[in-house]
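Quick one: the structure is below, and I'll ask about it shortly.
Just one protein chain is left out here, and the rest sit where they should.
When the chains are written out, they are named A, B and C in that same order, and each has its own residue count from 1.
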């Protein structure tokens, strides 16, 4: 039985360098609530990476990062345009809606990616007080379906949004996986692509609990107050900032993201080989595998048999669609284990 | 040029009997905030109509009635299942979301009506804390597309909802039009069909500004506090209650709704005749005409030409779909005027 | 027994001129949601009175007017500085807090009026993210205790507020009573005194249900969206605007406010005479009588005896403080009746 699972990258462990960063920050008294050298250093690092003066806010959860971001970027009467698969729609317990009163305006998308064509096909009822006003475009990279936006794709969306006076938010819960997949740096798919506010997700990539909200557009005001009242200001912020800094140092985070992506690719490749040699039925991927998430359709009995050894989530139980996620700590021998277990499960059923 | 328009039944006038009821209630001092004989009488009337002890709250707007209702019927972590065409999605400025934090869970529907089949095809993720929980089913009768639920259809939805522990809300902004179309009484399509909380809409049917929220399910608690903080408790509530009572007396409201429905039918019939005699192009109705709303596709130039004399709304500007609404005060000669104007517009383009 | 009561000016009737304005606006079809000639005329009238281009929004309740106003004037992280007696604290069911998330920061005040001295004695913790930020100053004129701010007093408060970057809101639920008491025009105690946003309350002064939110500061944006989602956009707005216009025409509203004030003065004078002639015990006013509200301490048994004929509210039941309110429709013979009834009650106990 494998030591690891395919349920989520938040099942994964803390990377030793991140843990060491926490230990290193644990020296005598340090000011609280972000007024500390670790948070200042994080601000400096990110600002340098972006070649601009950014504001960086360490927060505690991915949902927290998203809600702080879209709240800061939206007027009270705004609404959030997002993919119909958006994390904010089905996976955050309604937080952005409940806490900030921002309706979500889902746009259908087969692969989790928005396109300008899809956005232009909608009558947004601009200026019509009866309809929630589309003020903020929110995308995730990687998307909730594991697909990856290129810089050009984001830039096109941002140009459309900005031309209408909208803000652009990028949910970077898996930004390191995206950077690895694109082989580019943070700046390329954020400020260079027109993103106004975004998050750097560390928790799913080797941290204990750490995300950063990065405000790139100086017209976004008051984020420090919003962070506080949305309960995303850690009292011992130094430990949160230190985790993120550890992943930014020497591109550790991108390396971890690349490894996770590669393990997903390896898993798909190995299972494809097995099916080519007729030892298992062909895999029916429901999304192109571009990062560390694999979406596929599995007969229910096969899914259940595989589940006996390996945890993973149903994605759409009614459609027999499941999701497999690899992590920074998924090893090649873990993949061997998954493949063996899957093959055995295939024969059981 | 017609005296009336096809824009909305809230363009229409106050019916003389409603105005007289306001005048009659304007005698000396009367207790405020609903502690008055007019509101008591409204409670008694509705309770008698429903053959139960209902709680009736006079409110000021249709959006107000809906938000009070779904808020009272939903726990904090709830969400509202509604048609993708639901008034709450596009027509209330996001009020239920913004004021009560209740996400809307839209269900696709070609004719604005939900069905049990459509609801059962969805994985609701019951008990999964990450997904907003479907706690409240909200339907409108007539629907936002002018279609009408039968008692059987509502009962089937209510049985599905109740079997899952959900509450059922019925938006009755145009309930009088529905009752006229169904030729039934209020009880038949509310408490007899399993509805837990609903509204009686008077404003669109001859009132100045008056809706009633009716709580039929005694497990719904605290509506009086919710009405107040949602700013739907009129200080001079007597004048609101009196308006509604005027429409309930002698089935005046149903009669007005029937007239409006008939004028819509007449308009469609007359234009169909014209097209049969080749004097205009055939009408392309996009919804079956069941009440006082007519949805149709019009070439943009024809729509614009007709608009020169008659106000109406685009429904989906990108799809050239428009909406015509008749009112209690639309006369047969108004319909003559619309038909003439439409024919002229047809020849202009 | 008097035809009228001393409970509240919202027990009072609709003034004939207001009722006539409703009747006059009831002609054929008129565009809805404020896109009508009556609302345009109201905008023009108020703008002319203020000698500026104001934005005027007809709304339905006093609480609604206040919540729309402070929401429009405050960022998400703001808080409302108000008198400890403020209507928003105890009398609106928590609406501004619940609907807009704006904490109330009460400032103690013996007479319901804020002063710069009282405000400067507080450490507001400006810029400290842990403390709700004082962004908006909200006063009422007349105050909830019937006292009246002069232009100079408001201007001093506004200067203090503006020097700190705060907005100034004036709750004008009883603005006509204040204008009558001050013998000045609307402009003097609003824009001339530095008020950024305020309401004109008509309901308590002879209307059915009508208040206006007036945005004087052009930096306040998006009020039209806020009005809608706060459910204060009447579908048949024409009838609301017409009511307010009727009170603004020929200073009718100020006249009605003056009459109400005078009846309160007469009531106090008459009872004082009675006590001077030892026919009743001396009145113990708890606030200076400056408008149409009288606050006094009454022994519980006397209060109860008087209540047998005349309705009024306890203000602070634990302190035996009660409130009497006269209205535009309180007649001199009503006052006679109150005085007689009070004297009789005094002798009963």
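Convention: a contact is a pair of C-beta atoms (placed from the backbone, for glycine too) under 8 Å apart; a residue touches a chain by one contact, two chains touch by 3 or more.
Note that this is a predicted model, so its numbers are computed, not measured.
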Checklist outcome for this item: Given C:31, C:58 or C:93, the correct residue touching the omitted chain is C:93
Checklist outcome for this item: Which of C:81, C:129, C:193 or C:233 touches the missing chain? It is C:129
Next on the checklist: List every residue of chain A that touches the chain not included in the displayed model.
Outcome noted: 3-5, 7-8, 10-14, 19, 22-23, 26-33, 60-64, 67, 92-95, 98-99, 203-204, 208-209, 225, 228-236, 239-240, 311, 327, 329
Checklist entry - Taking the full complex into account, what residues of chain B touch the chain not shown? => result 33, 71, 75-77, 100, 129-130, 133, 221-222, 224-229, 233
Checklist entry - Contacts of chain C with the missing chain: which residues? => result 76-77, 79, 90-94, 97-99, 101-104, 121-123, 125, 129-132, 316-318
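In this section, only the chains that are shown with their structure count from here on.
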Checklist entry - Ranked by contacting C-beta pairs, which pair of chains comes out on top? => result B-C
Next on the checklist: Going by C-alpha centres, which chain would you call the most central?
Outcome noted: B
Next on the checklist: Can you compute the centre-to-centre distance for chain B and chain C, using the mean CA position of each chain? Integer Å is fine.
Outcome noted: 34
Checklist entry - Quick one: chain A and chain C, Cα centre-to-centre, how many Å? => result 51
Item to check | Whole-Å gap between the CA centroids of chain A and chain B | outcome: 41
Item to check | Residues of chain A touching at least two other chains | outcome: 76-77, 129-130
